[in-house]
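Sharing a structure, written as structure tokens. Questions coming.
The other protein chains are all here in position, but one chain of the complex has been omitted.
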Amino acid sequence: MTSPLLQKPSSDAAADLLLEVRGVAKSFPGVKALQDMHLTLRAGEVLALVGENGAGKSTLMKLLSGIYTPDEGEFFVRGERYLPSGPRHAQAMGISIIHQEFNLMPDLTVAQNIFIGREPRSAGFFTGDRELNRRAAELIDRLDLPLRPRQVVGSLTVAKQQMVEIAKALSFETTRVLIMDEPTAALNDAEVATLHQLIRRFVTPETAAIYISHKMDELKVISDRITVIRDGRYIDTLQTSTSTMKDVISRMVGRELTTDARPENVRTDRPVLLSVRGLSTKALLKDVSFDLREGEILGFAGLMGAGRTEVARAIVGADPIIGGAVTLRGAPISVRSPAEAAAHRIGYLSEDRKQFGLLLSQDVNANIGISSLAERFSSAGFVKDRPMKVKSREYVEKLRIRTPSILQTAKNLSGGNQQKVVIAKWLLKDCDVLIFDEPTRGIDVGVKEEIYRLLNELAESGKSIIMISSELPEVLRMSHRIVVMSEGRVTGELTAAEADQESVMHLATLRPDENPADAEELGLEPPPTEPDEVP
Amino acid sequence: MSTAIAPVDAGPRKSSDLRGRLEQLLAFAGLIVIVVFFAIANENFRTFSNITAILFSTVVIGILALGTTFVIITGGIDLSIGTGMTLCAVMSGVFLINWNLPLGLGLLLTVLFGGLIGLVNGFNVAILGLPPFIATLAMMLVAQGLALVLSNSAPIYFSVLPAFSEISTGEIIPKVPNAVLVLLVLAVLAAILLGRTLFGRYTFSIGSNEEATELSGINTRKWKLIIYTVAGLFTGIAGIMISARLGSAQPATGQGYELQAIAAVVIGGTSLTGGKGSIVGTVIGALIISVLNNGLRIMSIPQEWQNVILGLVILGAVYADMARKRTT
Amino acid sequence: MSTAIAPVDAGPRKSSDLRGRLEQLLAFAGLIVIVVFFAIANENFRTFSNITAILFSTVVIGILALGTTFVIITGGIDLSIGTGMTLCAVMSGVFLINWNLPLGLGLLLTVLFGGLIGLVNGFNVAILGLPPFIATLAMMLVAQGLALVLSNSAPIYFSVLPAFSEISTGEIIPKVPNAVLVLLVLAVLAAILLGRTLFGRYTFSIGSNEEATELSGINTRKWKLIIYTVAGLFTGIAGIMISARLGSAQPATGQGYELQAIAAVVIGGTSLTGGKGSIVGTVIGALIISVLNNGLRIMSIPQEWQNVILGLVILGAVYADMARKRTT
Partner (left out) sequence: SDSASQTTATPPPTTAAETSSAAGSSDAPTSSSEATGGSGGSSETTESSAGGDGLSPTSMSDDPKPLIAIVSKGFQHQFWQAVKSGAESEAAKLGVEITFEGPASESEVEAQIDQLTQAIAKKPAALGFAALDSKAAAPLLQQAADADIPVIAFDSGVDSDIPLTTASTDNKAAAAEAAKHMSELIGGSGKVALVVHDQTSASGTERRDGFIEWMEANAPDIELLEPQYGGGDQAKSADITKSIIAANPDIKGIYGSNEGSAIGVVKGVEESGATGITVIGFDSGKAQIDAINSGIMAGAITQNPVGIGEKTVQAAVAALQGETLPKIIDTGFYWYDKTNINEPQIQAVLYQ
């Protein structure tokens, strides 16, 4: 078929077209990541790019920045043919890309990361650190980000690292095209709003942005047009204003999706399985208490840095605690390591899949099996490979993990599929308490539903789940009860019936007035400077 | 491509298995090229007795390399294997000659002593959290000193115990020194350990991402302790093999063996950053080194040139292997 | 708000700088404890001449360690510095004695020759993509062989060139051998290079995340080439310093120096996995080793025990340093 895009652009249209992708194809061993891909980006617009996990979105972005070279097809920038030789070339052409996987140097500071390769110099060879930090401070100030120039990036949370990436991309004066690959995967609603503001400020009649996301709600808010791809092929481009999300999703997954209703019944009749009392840590947590019942999904809501992750890590013994007690089925337990937690059948899925979740250099099979190897797939210390592989394949199918085989190296999977692998690992291990920290981060809508279904099934079968999520709709939809945290404390607990956006956000932004010192420690601005803008 | 869905599942699996095997076979390529070159260049090289001589000379380094493969796959390093081996050799002398223990018991204690060295390394690395380089460097120095102290700086001779030397130089299979069999058996054992057991799986996953492994509910400290201990057991066996070969425990040898063993492991394709490696590779790496040494000597290359050529050939072999992997 | 920006910005910076400096000062802790111990235990230790003797004995290892700090911060390793130094020493003999070049030119060529060794390492690592361990191990062997070949396996004496020895043993400052000054100057230079220049910044960046650095538009290959070359320049200087001290180029020494230099770097807190490290740390690491060696000898500890104690003290010092960092 001849798409209008394939016609030679008229000179008028060429001025309008900032970026064009024509008939691009790219294969990896065993995978056709892209075939006959098309895309046009007009000046002054935000183009959303959506597709299921593994559809080829990130691959396209890597082609655009010259990290990969296309097997077929060509690119045009403002009507000129463009064959990127590398990131530097892309940048010179005015294209800035925030990749899905962070490209940060954890041992360098925020300022050093932002201006890497463009350091202000003195006497040619010496670094002008004063100037560097001044510029970084200026930029951070302008973008209103909760960062400090001299913070070491490796010590920042995922969300803040994402902000460093954003600051870096926006620090180029010459950027005409800003491409963001799932920039909000690690951000909560407030930060998403800030980012959208930044994007709106960035987009002028001369510039444009490509925005990749799995969060359907924000497409409506931020994009002008939506390009849908499926299985590496161009499917359609829709005007955001004239289409519904249903249209988008059905093109994405090629079928209609049904959504289950949110749970209504509070399971007060069930016995308490895990009880946490007065949990405190040196860094952040103060007197955190809550109960988790059998068969319950307990949501944890809060702003970034509220301490939800830290609660989870403390419970499984990944971080030391300085006070508090945890009881399991009424008996006090002392968990000093994740291995001990696993022995008590408590599992933790980390929010940071790259650092704490995946064995990147191992294959899918090894990643899915690692937690359950000892108790389910071994005898006398020997691994029973066959049943292990059968199970792996089963989960690959169930979660629709897009991979040529279970022996594919995890590193070569798309971001969303990596996340699915980590989830499969914990679904396979027979845990009584599962703590899922941002489980659907980077996962497409279709599979999200599948995961929700699996979580509900688990709960039905009597397992207890703690679900930490920065996506409020998800928390509201899935949880029987919701614990809300702010600055290391529990500020409230809501049942599914009581909870809505407003009530949760109110609790999440409640600030314990008596200790500004804590806020300082977290690198947050003191309370008065951050108005409660969300409700 | 689109022939059918049914074979798609079985097909790629089998073919990738086959490809994997082919790759392993091809990994021999560098080694085979070198062997063929020497075999053509010099008739004395291709005699049966010279082949066994090459294998024999691979034994000690090979055993050390086997054990340290596990450590390197975790992303660690073990510098103590060279002098640790020497200390174990001295201990075998202490057990068998000074204390006059029965052969079997003496051997067992020696191997366990090696395990103890490894355990201490493991404790320092896994429990105290010291960098493996420092922990094992310290052990290297300590073992070196203790070997001299415990032997009074003099070799301990096993002349009264001919059975001991038989472990290395005896020939259960005619014309093949037992040492070669020991290496073979240990290599098979190590391959099973690495490829088929939980121990092996956890070795890989610790090397791939220790924090993720820990958060997957695996007691990484415990396993690292075990991994270093296993490396120590191999050190103990190497100590026995070298003193059995020499008929004496030489308290001053050993330094430098660690580098050769690590080199064998790395030439064999195991990555020092962890997460990747194989026993077959390690054996090939060890063989490459000893074939080169042997061949260059047999060809009477002047000794000052031998190292130069050795270095260049190692570069070439590893580069060729990498280039091959890149193209497939 | 706007008025407050200046002090707010300056405030934390100063305090963190101060804390950083305090930390570095505390990193001396291990060293200071050791020094104080020996000073109390033995009065001969604390003489001025013994202090300069310690510094003097640190020079060669120290210079090698300085250069290799850069390589290690990138996550690499350089095993060729020991025999590379020897080869450079031989080359200084070839230039100054055999070819009879003027002193300045000879020295310059020697340093550049060291740079050439580093450049070849850098080429193998950065351009061919060989693992640094293999690339520099091969260079270690090649350099060892070439040193023998180029010197005809005999020392080259500098007796006819007393000015050459002055580089090391002369005393511009009375009672302080020039070698110590050379080390000092090089340490300051290296510290500036690492801390204040783009070169240093990219060294850290590559070690922290090479891919991300590359994606940030930095030519990591070029910089790695330069980094290994710089390490080679230090090797060349070390070659001059050792032959100036001995008054001859000894073609058979050098092996083992690389391990000592790397140990100094790692004891100084530089991580072998890259991204972290400091020149001050390296200097402290080198001093810890030579103070221990000197002190143990001064106290007439039997030599076989010296290594045992050396190993234990290194363990202790590094452990204490880590524990301190954990609590602060």
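Here the chain labels run A, B and C in written order, and each chain numbers its own residues starting at 1.
Just so we're on the same page, a residue touches a chain if its C-beta (ideal position, glycine included) is under 8 Å from a C-beta of that chain, and two chains touch if they have at least 3 such contacts.
Note that this is a predicted model, so its numbers are computed, not measured.
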Touching the absent chain in the whole complex: find that residue among C:39, C:108 or C:246.
-> C:246
Cross-chain touch to the chain not pictured, restricted to B:101, B:176, B:252 or B:312, is B:252
Residue touching the undisplayed chain, where the options are C:155, C:275 or C:311 | C:155
Go through chain B and note every residue touching the omitted chain.
-> 44, 47, 49-50, 53, 56-57, 60, 148, 153-155, 157, 159, 169, 242, 245-248, 250-253, 255-256, 293-294, 297-298, 300, 303
For chain C, residues touching the missing partner are 42, 44-45, 47, 49-50, 53, 56-57, 60, 148, 153-155, 157, 159, 169, 177, 242, 245-248, 250-253, 255, 290, 293-294, 297-300, 302-304
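Here, only the chains that are shown with their structure count from here on.
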Centre to centre, by mean C-alpha position, how many angstrom separate chain A and chain B?
-> 43
Averaging only over C-alpha atoms, locate the centres of chain B and chain C and give their separation in whole Å.
-> 30
Note the residues in chain B that touch 2 or more other chains, in rising order.
-> none
Where in chain A do residues touch two or more other chains at once?
-> none
Chain C-touching residues of chain A, taken from the complex the two chains share | 65, 67, 86-88, 91, 99, 102-108, 112, 116-117, 119, 121, 125-127, 129, 133-134, 137, 148, 150
Show which residues of chain A lie in contact with chain B when the two form their complex.
-> 30, 316, 318, 337-339, 341-343, 347-348, 350, 355-362, 366, 369-371, 373-374, 378, 381-383, 385, 404-405, 407, 425, 429
Can you list the chain B residues touching chain C in their complex?
-> 75, 77, 79, 124, 128-131, 133-135, 137-142, 144-146, 148-149, 153, 255-256, 259, 262-263, 266-267, 271-273, 304-312, 314-315, 318-319, 322
